[in-house]
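If you scroll down you'll find the structure; I have some questions about it.
A protein chain is absent from this complex, but the other protein chains hold their places.
The letters A and B name the chains in turn, as written, and every chain counts its residues from 1.
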Amino acid sequence: MNVELTELTRKFGRTRAVAGVNLEAGPGVFGLLGPNGAGKTSLLRMMATVLPPTSGTMRLLGRDPGSYGPRREIRRRLGYLPQTLGYYPGFTVAEFVEYFALLKDMPPRQVPRAVAAAIEHVGLGDRARAKLRTLSGGMLRRAGIAQAIVNEPELLLLDEPTAGLDPEQRVAFRALLRDFGQWATVVVSTHLVEDVGAACAEVALMDAGRIVFHGTPADLIAEGEGRGAAGDAPLERGYSAALAAARSAAAA
Amino acid sequence: MSRDDLLTGGHRDAAPPDVDLDRVWLGVAERVWRRRPGPVERAAGRLLRSPGLARALVTTPSLLLGWVIASAVILLAGVGMTLGTGAPWVALLAPVVAASGIAYAYGPGVDPAWELSQSMAVTDRMVLLVRALAVFGLNAAFGLAASAASGAAAAVTFGWLVPMTAVCALALAAATVTRSANVGVAAGAAGWVIAILAGQAVGGRYIAAVTDSALVLPYLAFAACCGVVTFVATRIPRGTR
Partner (left out) sequence: MDDDELIAAVARRDDVALRELFQRHAPWLAGRLRGVLPAAEVEDVLQETFLAVWRGAGGYRPGSAGGWLWGIARRQAALWLRRRGPAELLLPALAADGQDHGDPAEAALSRAELARAVSALGPEGGAARETWRLMYVEDKPVAEVAELMGVSAGTVKSRAHRARRLMRAALRHRAPARQGGGR
């Protein structure tokens, strides 16, 4: 198990962004769905060791991120793409990816090869020495994905990774997810339901800080059948149905 | 038929199936795209025992050439003014110059990729510490040189190092807590102005802020407090925030 979360909670003042999440995940691609404000980003930030939990326990890659040494070990094996990633405009793509490779304690001898591989993997091979300020939004996002994968992480956390990518790039990205999902835990937080269906083996749906559905994409589709739920595609209908069911249960 | 056709057999042959051209290209790209660290970065890497920290150090915004030159120019102007008017301008300017350098060294207000930096094995706090020390050291060296060049008395030449430490610590704390480098600069500058005016009001000489040896301990204590504030603001709190 790469991720073990038990009753994980995060409060901001009086709001509970994450309200008691229980989750276990091994290698594979794990989709995290939910409306805005559901707590997906806070959950991902906690798993990225950026935000400390208010209560509950978390074990990442078999270690407790509460203490410095294990946390550093986790971070060496972690790849994280935040929802909004700032860029150093004067850096080239290669410099940007290399910078974070070094900050992840990668041995310097391995860095050039890893940087080249990451850049080619996200399809930026013809922009490697272009300055970030010359890149489009989708390309910047892909540069962000490149820095996340450069150290071949065992835990890859991606928050809205496909924002700004065109359909062809999204297809390539899903292939990347499947590649990494073979031996790493990949958690993708998105509100693009079709991304989840195509690439994820498991899906969790969050609402108001809780996980209200956890299963396979097929299970989610089954939720939406025959209930007249809103949505143009089976997965969307499942999503709406599961959300509606959870909210009515919470209200009851 | 062109000459090339003779060589390629008149068509583009497909690569043999057991040759991995992607792998070959990666081997080429790795060498072509590689960045070679400069001597300063290599030395820093050995000293700090961390190539990542060294890279973070040499990319400090306020250690970039433009910034360094600007600082030097300001202090040179101070030298000029001191030689011209006899007033210890260097001692008055140096703390503010250093404070703004510190505020712009690192932190959420300056680093656009701050969120990502907080998930790195080389922690943002280590980067902050190393950069702040480097900026402080550089400014101190500049200031000492400028002060000596302006022929100021020994008490003044070294006297401003302590207030400078306090002002820098204030700027750093303010910048970190408010997540804004500009607020840090403003806080540092404001704090220093207040100290000078207070010195004038109490002792009748504005230079008292620099030369009064009774202020050394208060300055250092203040700097220590700001250091604690910075430390707290950058740590990962355990559910207390």
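To be clear about the criterion, contacts are C-beta pairs under 8 Å (C-beta built on N, C-alpha and C of every residue); 3 or more make two chains touch, one makes a residue touch a chain.
Just so it is clear, the structure is predicted and the values come from calculations on it, not from any experiment.
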Residue among A:Asp126, A:Glu168 or A:Asp232 touching the omitted chain: A:Asp126
Hidden-chain contact residue, picked from the options B:Val32, B:Ala141, B:Val202 or B:Val228: B:Val32
Residues of chain B (touch criterion as defined above) contacting the omitted chain: 3-4, 6-9, 12-16, 18-21, 23-25, 27-29, 31-33
Missing-chain contacts mapped onto chain A: 125-126, 128-129
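The rule is simple: only the chains that are shown with their structure count from here on.
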Whole-Å gap separating chain A and chain B, where each centre is the average of the chain's CA atoms: 33
Contact footprint of chain B on chain A as seen in their complex: 11, 45, 48-50, 52-55, 66, 72, 75-76, 78, 80, 82, 84-88, 94-95, 98-100, 102-105, 108, 112-113, 115-117, 119-120, 125, 128-129, 147
Footprint of chain A on chain B - complex, ascending: 22, 25-27, 29-31, 33-35, 45, 50-52, 55-56, 59, 111-123, 236-239
